[in-house]
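Chains shown are a subset, placed as in the full complex.
By written order: A, B, C and D. Residues from 1 in each chain.
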Amino acid sequence: MLKPLGDRVVVKPVTAEEKTEAGIVLPDTAKEKPQEGEVIAVGPGRMLDNGNRVAPEVKVGDRVIFAKYSGTEVKIGGQEYLILRESDILAIRQ
Amino acid sequence: MLKPLGDRVVVKPVTAEEKTEAGIVLPDTAKEKPQEGEVIAVGPGRMLDNGNRVAPEVKVGDRVIFAKYSGTEVKIGGQEYLILRESDILAIRQ
Amino acid sequence: MLKPLGDRVVVKPVTAEEKTEAGIVLPDTAKEKPQEGEVIAVGPGRMLDNGNRVAPEVKVGDRVIFAKYSGTEVKIGGQEYLILRESDILAIRQ
Amino acid sequence: MLKPLGDRVVVKPVTAEEKTEAGIVLPDTAKEKPQEGEVIAVGPGRMLDNGNRVAPEVKVGDRVIFAKYSGTEVKIGGQEYLILRESDILAIRQ
């Protein structure tokens, strides 16, 4: 599996159909179409100037919304993942 | 519902007609047309370099004015929301 | 009324005629034509990296000069206001 | 008169003829033609991240040299002034 570094988070993107059932539809018109996905792995968090790390606000299993063009795509065993920075994540679906 | 991360704020935009009743009309001529909306959810606040968080100045229910092209649109159960950074919010309507 | 956030300031712009009586004429030739106005409301001030706020140097009622293209226009009850950052304000007219 | 904010300085530009008598001629060829002027008013100084202000190095009456395209022009009672940042000032003529 993937162990993200620093403030990075591995997310399994939720496809469009699943999204409608989950209730979030991202308006096509929106200049930036945020996406939704499930958190698979979380890094140790961002390093501050004073050498301390910021504990991540998300955890494995969270359903999150993030900006469409953020992160880097990686395919492992046929499944596509996105490696994001935590600052790309806008909110957690509760 | 949505739980915003860091310094983000979820706002329900107020449509043009509601705005006239509320008294704020945003001049079309203005290079940047600020918008108005109601705060639905507020994140924990911005993280400073020293590891402390800045308590947000806005709270749920506040009527706020923000810059037109800021934030990311999200639709939940047919209702459109904007996920902004607190620094996109210019003022609170009192 | 408007309660500005952080280092923002609400200013009521002074129109050209009023300016001549007040003595400040902004040369058209200037690459950037500063403007003049009256401070209507002042935010709590800029947040520093150490978590302290910088007390604003301007106060309600001050007559200030600011750079022409700064800030965001807002109309309330027919009156136009500008929401500026304090750093857009160049000087106070005494 | 004008009371500059933060690290700003109000300067009365010296016209070309006066400059020759004062000895400084700015070569037209220079990509950036610095200008000369007299300091009329000085702000409280730049605010550092730690909340302290840096005492300005210039004072009223100093004859200073600054970069040609810096600052904002303001006309008061027919006299033209430049509102600069202290960092636009290169040197003091002694």
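In the analysis below, contacts are C-beta pairs under 8 Å (C-beta built on N, C-alpha and C of every residue); 3 or more make two chains touch, one makes a residue touch a chain.
Treat the numbers as computed from the prediction; the structure is a model and nothing was measured.
Enquirer: 4 identical chains shown; how many in the complete assembly?
Expert: Full complex: 7 copies of the single sequence.
Quick note on the criterion: only the chains that are shown with their structure count from here on.
Enquirer: Using CA atoms for the superposition, what rotation angle relates chain C to chain D, in steps of 5 degrees?
Expert: An angle of 50 degrees brings one copy onto the other.
Enquirer: Between chain A and chain B, what's the gap in Å when you average each chain's C-alpha atoms?
Expert: Centres of chain A and chain B (C-alpha means) sit 22 Å apart.
Enquirer: Please compute the C-alpha centroid of chain B, do the same for chain D, then give the distance between them in whole Å.
Expert: A distance of 40 Å separates the two centres.
Enquirer: Please set out, as single numbers or ranges, the residues of chain C touching at least two other chains.
Expert: Where chain C meets two or more other chains at a single residue, that happens at 49-50.
Enquirer: Which of line, ring, star, complete or other matches the graph of chains that touch?
Expert: line
Enquirer: Give the list of chain B residues in touch with chain A in this complex.
Expert: Per the touch definition, chain B meets chain A at residues 1-6, 8, 10, 41, 43-44, 47, 49-51, 69, 72-77, 80, 83.
Enquirer: With touch defined as at the start, can you tell me which chain B residues reach chain C in the complex?
Expert: Residue positions touching the partner: 23-27, 29-32, 34, 46, 48-50, 52, 54, 57-58, 65, 67, 86-87, 89-94.
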